[in-house]
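Sharing a structure below in structure tokens format, with a few things to ask.
Note that this complex is displayed minus one protein chain, with the remaining chains in position.
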Amino acid sequence: MERRDFLKAAALTGATAALDNCGNPEHQLIRFIPEEDLVPGVAEYKPSICTMCPAGCGLMVRVMEGDAEVIRHGEPGLIKMGLAKKLEGNPNHPISQGKLCGRGQAGLQVTYHPDRLRHPLKRSGPRGSGQYQEVSWDEAIKELVSRLSALRSANQPGSLAFLTQTVRGQRRELMEKFLKSFGAPPAVTTELFDDAVLRRANEVSFGRPQLPTFDLARANYVIAFGADFLGTWNSPVAQSVAYGEMRQGRAGVRGKFVMVEARVSQTGASADEWIPGRPGTEGILALGLAHVMIEQKLRRAGDAGHAGSLIEGWSKGLPDYAPPAVEASTGVPAAKIIRLAREMAAHPPSLAMVGGAPLAHSNGMFTALAVNGLNALLGNVGNPGGIFFQPQPPSGKAASGPPTSPKGSFSRVGELIQQAQNGNAPKGLLLYGANPVFTSPSSLGVREALEKIPYIASLGSFIDETSILADLILPDHSPLESWLDDAPESGAIGPVASLSAPAMRPLHNTRAMPDVLLEVAHQLGGEVAAALPWKSYDELLRVTFESYNKPQGKNQAAKPGDFWKTVQERGGVWSSSETASGALAGASHAPAAMLGPEFDGAEKDFPFHFLPYASQMLLDGSLAHLPWMQETPDPISTAMWSTWVEINPKAADGLGIVQGDLVEIASRHGKVQASALISPGIAPDFIAMPVGQGHEYFTRYASGRGANPVAILAPVAVPETGSLAWAATRVKISKVGKGKLVLFAGGIREHPQEGELR
Amino acid sequence: MSEKTIAQVNEDLLRPVLRTTRRFWIAVLLLGSVVAAGIGAFGYQVWNGIGVWGINRPVFWAFDITNFVFWIGISHAGTLISAILRIADAGWRRPVTRCAEVITLFALMIGGIFPIIHLGRPWLFFWMIPYPSERQIWPQFRSPLAWDFFAIGTYLTGSFIFLAYPMIPDFALVRDKVTGWRKKLYTVLALGWRGTPRQWHRLEKAMHIMAIVIIPVAVSVHTIVSWDFAMAPVPMWHSTIFGPYFVAGAIFSGIAGLIIAMAFLRKVLSLEDYLLPVHFDNLGKLLLTMCLVWVYFIFSERLTVWYGNESAEMAVFWTTQRGPFAPLFWTMVFCNFIIPFPLLAIKRFRTTITGVVIASWTVVIGMWLERYLIIVPSLSHKYLPYTYGSYRPTWVEVTILVASNAAMGLLYILFSKFVPIVSIWELKVGSHKPPVVHHRLSVVRDSSPTGASAIDDGLLTTDQ
Partner (left out) sequence: MARKWGMVVDLDRCTGCEACVVACRAENNVPTVGEDQAGRGRAMHWIRVERYWEGEFPEARLKFRPVLCQQCDAAPCEPTCPTYASHHTSEGLNAQIYNRCIGTRYCANACPYSVRFFNFYNPVWDKPFHLQLNPDVSVREVGVMEKCTFCVQRIQAAEIQAEAEQRDLKDGEFNPACVQTCPPKAMVFGDLNDPGSEVARLTRSNRATQLLGELGTRPSVTYFEAESWEEGEKDQG
């Protein structure tokens, strides 16, 4: 064939192919004019903030050009746009320090999730049926405004409730300002694993109602009571970075790490010494250590100051906590207590941390105060290698006055339920990513109570067990499409205010939650509009962040425009000053006497302690909709896409349970079923289950998968704080059939013996 | 038994070729539909992806390569045995050689298909072939899979020649007996055979050369197949014993396959007068020998592994001896030794065809299991226990396995339809009795060029 002929033929076939495409509806999309300039194949990096957990890590988003189907002006079409391709830790950010955990890495999937809500939706079927019809934004906002106006004109603005996921910074300010000016009570954060107990204890002991920052990098000895600080608790990335330094970052020094818990967690796996104790006795063990140090004159009781005075008998050297007595209540041998105490005293700086299950008992406050006392005795508060309280950036007017520890979400949701049960349900409810139906014990009846609320509007991005009850859904942008700001509570030593502009333009017909609130406020008029005068959320952010522009030392304040630009480029403002902690002054509180835990369910009927724990990948279930998280093996069990029940081999033998059996876990409040996983790392009187699966409605990837252990928990609050005492339930277990485990790993031993070869 | 005349021999041995029974059609239909199911299963696999098989990580090979090794093993019956017997000039071989050589050809064809259909992208199988690509990309000649290609290719070609040469006089015989399209077909197939002394001489010479050449080829083929395993650092694969072990196993299963085929032909084609108990007795003795050789090899293999006590190998060892693969392992030992050994060692059983055939069936099953047990336990227990896995076949793999057996049967039946399954001229040349042709032709063997021309019945008289 001649070259020309070939070209002709090619042109012909090409034309035919083009004609064919015309008949294919997929290719009938309009092509929009690009909204930004991008060089194909060249990546740009834009700062952002991770919203996958409350740690508040700074991100760098890798953005590259791509072809996306988007909605613009209500019209679907194709556009060349910058697409987020990869998330990395922001190397300048004091929390993430260039690093990022697996959950953070999966943040991309939120933006591109196929089941993310793409338009405003109005309920068209019965409540809870999931039947919605698409409406326009104007229509949706008008409807919400009319509902809210109706509340206001009925003189019932106080009966508007707001349930939210963890939100901080200006976003929170905006929500609170909105609610306050409307006349509604503050928003309620619903969290399963809230840290209200520790915040309250820190407020009492140190005057700071917040989670501490641990200076692990300079610590020589660390004892953790149940705190999964390398996995899911507090600020895992910052803590992991520091942990690496503690282990191998200093020539000739390798810090020791002791873990006290009943089931080997991902964090516990890295410990030099792993100590199982009786549940709820961690505070007694901590005071046992303090007793030995005081008695052996390794530390003086007075060193502990106010934090020590909060424990009964502290000034007398804690006479009730002699090692034999502590052994009797905790099960940890007296000799080991003495050795640990001596080691801790001999290797300063040493620090203790407490979190997770030990605080989720009826005596959680006692335990937290006890560990605080131990830290104070070790003299590490505010000192290198110890614990710090990160100064918070100045916030707006809504939260003016000294910060106080919020009550636990369990009791605040409980109040809402109570009202509803008394026929006093709120008349309207706004939801923002909160899923109390999933994260509350089923005996609490959250869903039934919410059903009594006449009008529910959701501002979240997905339909879950709670938002399926919504009458109106105003879907939020994904975090990468939004203006974000954050004020991390812990993780760094100096104050941090993170800020980021959208890393990419929106894919769908969504609107950022703050902008929706501003628009609603504007349309409501009156006080609400006056309290929220900004046209858009970034305007509010700019006002706030410009206020951080102050001369620092010898440096002049930057020009306002420059400052705003620099903040956006860096991803926020922060200071590395260590002294910013300021003086710590605790609050007055009655001295805590020795207090053991109480459990729900009699030992006779329910022989096992039940330990639900935050799943490494799915956390409290809020990340169960991401396939990357579902398919990443759990670090301990290596299970994917499923729920399992961890049981000690001896206990399993006694019950005739083998690996892979379907077992039923029953408490006084319900039962769940999942497959048994025989694990050498759990105490024989414990049953552990990861939280995260068992969603009824939560996208195609999580719905109807696994079981939710929270459902069977006793609805018991930790006194004084109102957190759910999620570790205080007793259960029984029985085999019901053959189950299925989806495990990534084959063997569990590195050098399997003959009998272990499956 | 009365001695047969040449006419009777012709009649008996050409009957299947010349007359088509209903039984033939039923068998072809039945086997053909199973083969079609296998092809369908393969199509399903290509369409959906090889995920429709049960293979996984780390058990990337299972039924596919088991079948491959199994069929290559079966192929060792024919040509190798036939060649050895030819060189040893064992007279009793004559009625056996062709049906043995056919097994080789077909087993190789079927076995050779497995490395192709087991590919993730089977449509690109030709990349294993060293063809002059314009991009100048050649296969990786260091890969045992490339060696396989050459080994199997050579063996297939050699076996075909070895099988085809002695068929020429028989094709000529058929040519002279048929009319119509068959006449045309066999005229072509007979390649102008006229039975001249020169032709006889060349045939004999060629067969002699082929018999000698094919033996090292056959040995090398299964050695190379064993190297697919032995060259990879996989626990219990990486072993020097694998070459001879595989060759012995191949001959073992090959003889068993041959015995089964012969018993089948004897029954179906009424060849009771040609395939005699003595053949089964002799082949039974060979099978007994290989049975003992096989036991010796597996004992050596297991003993050295156990004594060496290397942890990764011990994991595989225990999983087969006592772990989840133990039932299969001990079934294999039963099938390959415990059952066949007494049946073959005790003369009373060996001299009954039934006894030898039962032993052969167990050996065939046992040897399939042996290959499975070489592949799957090792792959599921490699060095890092975290990666231990397990395997369960799917219907697709089972269908393909069954279809491969059906294909063997189908090809065999079709072959015996087109070619006299017992080499007629060789039988006539043979010196044993019956058939009783030998007293007339006893001189022939010693002076074959001229003697052979004395063979009667049209070989010389037919005018082309």
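Letters A and B name the chains as they come in the text, with residue numbers starting at 1 for each one.
The rule we apply is simple: a contact is a pair of C-beta atoms (placed from the backbone, for glycine too) under 8 Å apart; a residue touches a chain by one contact, two chains touch by 3 or more.
Quantities reported herein were computed from a predicted structural model and do not represent experimental measurements.
Engineer: With the missing chain put back, one of A:84, A:689 or A:712 would touch it. Which one?
Structural biologist: A:84
Engineer: For the chain left out of this view, which of A:440, A:544 or A:642 touches it?
Structural biologist: Of the listed residues, the one touching the omitted chain is A:642.
Engineer: Could you tell which one of A:188, A:204 or A:237 touches the chain left off the display?
Structural biologist: The one listed residue touching the chain not shown is A:237.
Engineer: Of the listed residues B:257, B:284 or B:385, which contacts the missing chain in the full complex?
Structural biologist: Per the contact definition at the top, the residue touching the missing chain is B:385.
Engineer: Could you tell which one of B:127, B:296 or B:395 touches the chain left off the display?
Structural biologist: With B:127, B:296 or B:395 as choices, the missing chain is touched by B:127.
Engineer: Give the residue, chosen from A:627, A:670 or A:719, that touches the chain omitted from the document.
Structural biologist: Reading the full complex, the residue touching the unseen chain is A:627.
Engineer: Could I get the residues of chain B that touch the absent chain, sorted low to high?
Structural biologist: 48-51, 54-61, 115, 118-122, 124-125, 127-128, 137-140, 142-146, 149, 228, 231-234, 379, 382-387, 389-390
Engineer: Which residues does chain A use to touch the chain missing from this display?
Structural biologist: For chain A, the residues touching the absent chain are 41, 64, 66, 68-69, 83-89, 98-106, 108-109, 111-114, 230-231, 236-237, 240-241, 243-245, 247-248, 252-254, 256, 264, 266-270, 272-274, 276, 507, 616-617, 627-633, 635-636, 638, 640-642, 648-650, 679-684, 700, 705, 740, 742, 744-745, 748-750.
One rule holds for everything that comes next: only the chains that are shown with their structure count from here on.
Engineer: Rounded to the nearest whole Å, what is the centre-to-centre distance of chain A and chain B, using the mean of the C-alpha atoms as each centre?
Structural biologist: 65
Engineer: Within the complex, which stretch of chain B touches chain A?
Structural biologist: It is residues 311, 314-315, 318-319, 322-324, 380-381, 385-390 of chain B that touch chain A.
Engineer: For a test of understanding, state which residues of chain A touch chain B in their complex under the given definition.
Structural biologist: By the definition above, chain A touches chain B via 745-752, 754, 757-758.
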